[in-house]
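Note that one protein chain of the assembly has been removed; the remaining protein chains are unaltered in position.
Right after this comes chain A.
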């Protein structure tokens, strides 16, 4: 009888910690969702960029690279060779960003489905976040793979896939989500610390993403048609100058 009472009654400190963990998990899930939203906006910008000026931009970078290589060959200077490598990296990274953006083409989604998509995403992040499973490496690897699938689907606004993933998770088809009432005080403290760290990391990542000009153009009311027209004109002029 006494034993039964002990297992059923949770220590007040444990209960308090668990409440803190759950609150912080909600916050982290919100931040994950916010970060994914920022990434979506940035990728959306690059998708538009590719459509409007992608070929021109690639051509300009290729010409810059060619000129930088010529110069490096003529002078033999270390700094010029580095500049040529820099242009190569810029060209490669621009191509990569554009290719990534194309690979994550969003699905047309009714505006009314947006809140439900966000809710499902947060629910999945709370249950499957890899930080929750640090004690079990296998489970953590499964959770990481799951999060990648989830983020990919969320950024494409792929509602059916997000719903299926969440359903699989809650049904235990992917992996069993451990019951958090069985955790010890030490484990809960460590978990809380990991969540706090993750919260700070996410806040920093979001600050970085929102500072990106691509994000700013997409969210600060910039007239994108005018913006891309202006960019097209500037790039055309620059290209003509370089080819002279």
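As a convention for this text, a residue touches a chain if its C-beta (ideal position, glycine included) is under 8 Å from a C-beta of that chain, and two chains touch if they have at least 3 such contacts; residues count from 1.
The rule is simple: contacts and distances are computed from a predicted model.
Undergrad: Per UniProt, what's the omitted chain called: "Peptide/nickel transport system ATP-binding protein", "Na+/H+ antiporter subunit D", "VWFA domain-containing protein" or "Aldo/keto reductase"?
TA: Listed in its UniProt record, the absent chain's protein name reads "VWFA domain-containing protein".
Undergrad: Hey, which of A:16, A:75 or A:144 is the one touching the hidden chain?
TA: Missing-chain contact among the listed residues: A:75.
Undergrad: Which is it among A:29, A:83, A:153 or A:218 that touches the chain not included here?
TA: A:83
Undergrad: What does the interface between chain A and the hidden chain look like in terms of residue numbers?
TA: These residues of chain A touch the chain that is not shown: 75-79, 82-83, 86.
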